[in-house]
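The complex appears here minus one protein chain, its other protein chains still in place.
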Amino acid sequence: MKYGARNKIVGKVKSIKKGDIMSMIKFDISDPCEMGSVLTTESLDELNLKPGDEVRLVIKAIHVLPVKE
Amino acid sequence: MKYGARNKIVGKVKSIKKGDIMSMIKFDISDPCEMGSVLTTESLDELNLKPGDEVRLVIKAIHVLPVKE
Amino acid sequence: MKYGARNKIVGKVKSIKKGDIMSMIKFDISDPCEMGSVLTTESLDELNLKPGDEVRLVIKAIHVLPVKE
Amino acid sequence: MKYGARNKIVGKVKSIKKGDIMSMIKFDISDPCEMGSVLTTESLDELNLKPGDEVRLVIKAIHVLPVKE
Amino acid sequence: MKYGARNKIVGKVKSIKKGDIMSMIKFDISDPCEMGSVLTTESLDELNLKPGDEVRLVIKAIHVLPVKE
Partner (left out) sequence: MKYGARNKIVGKVKSIKKGDIMSMIKFDISDPCEMGSVLTTESLDELNLKPGDEVRLVIKAIHVLPVKE
């Protein structure tokens, strides 16, 4: 199994909330992991980051794809 | 600071790769965290998940928004 | 009409399911078509693809934009 | 293998174009398939669709995730 | 022309920057407009918004689809 995506995190189902069309799942991530972000070089320059800096990684839940392998 | 998103993970910059229009940043996530996924109820039913099940959470790097608070 | 997107597929409405805020439409695609994917060069290298290889193209329904021309 | 997504189309690699950070893959889809779209109920009402109607499905290439199973 | 999307803003091309695989366009939006956001009800509750409140609407450039009508 190989995914064309930088982020492939192992999570454990914590809760499920079922709606009419959309539903939400919450997961626990217990192990340290690596994440990748792609952004415009212009945005990168504005952020002015260097290794070791701490940032907040914001991801809308709709962009998280669960796969049962 | 309040974000209209379920996922707001703290990450530490590990490496930066600068391109012409787009760039990539890699982050280390060292603390356990919670993640949320929204999907169609149809997809949820097909996955047939229950609390405790382990899944792979796949996220394209383009959907990860770094914020320097 | 010109769209700034690689994928512009003709589909025929098959079913509609209406919800409170979000709704779902299913379409039949009957003609062969071409699709484009953009991913990080790192992900491309990991996939190790060559012309003729068969892959699964996964797209969350939320990313499909119907346009009535 | 179960994906938390409505669209899981089989494609054959046609061409690959490698860039500095991002790359593009083109695929041939030869078999008829079904696609799902999720949109707001407000947008659905404006589109005023009924079964059999033909629409254009626009998807940015960045939202297409290739998986090698 | 009817789009299955809440946001359909008129913009005027200001600058174009061409890259190897991806390119960036900047637009001027001169007229007042309305924008819609869909988020989880959980996120909405956390934001605790009421009519008249001012917020920042953050949108990655990759999610903006230009259409030449």
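A few notes on this one:
Which chain is which? They are A, B, C, D and E, in the order written, and residues in each are numbered from 1.
By definition in this document, contacts are C-beta pairs under 8 Å (C-beta built on N, C-alpha and C of every residue); 3 or more make two chains touch, one makes a residue touch a chain.
What you are looking at is a predicted structure, and each value in this text was computed from that prediction instead of being measured.
Shown chains touched by the hidden chain across the complete assembly: A, B, C, D, E. Residues of chain C that touch the chain left out of view are 2-6, 19-22, 36, 38, 62-63, 65. On the side of chain D, the interface with the absent chain consists of residues 24, 39-40, 42, 60-61, using the contact rule stated above.
Of the residues in chain B, those that touch the hidden partner chain are 1-5, 21-22, 38, 65-69.
We take it that only the chains that are shown with their structure count from here on.
Number of steps on the shortest path from chain C to chain E, with steps defined by chain touch: 1.
When the contact pairs of D-E are matched by residue number against A-D, B-E or C-E, over half are shared only with B-E.
Distance between chain A and chain C, defined via averaged C-alpha coordinates, is recorded as 21 Å. Averaging C-alpha coordinates per chain places the centre of chain C 1 Å away from that of chain D. Residues of chain C in contact with two or more other chains: 3, 5, 19-24, 37-40, 42, 44, 47-48, 58, 60-62, 65-69.
Judged by the touch criterion defined above, the protein chains are all mutually in contact, each touching every other.
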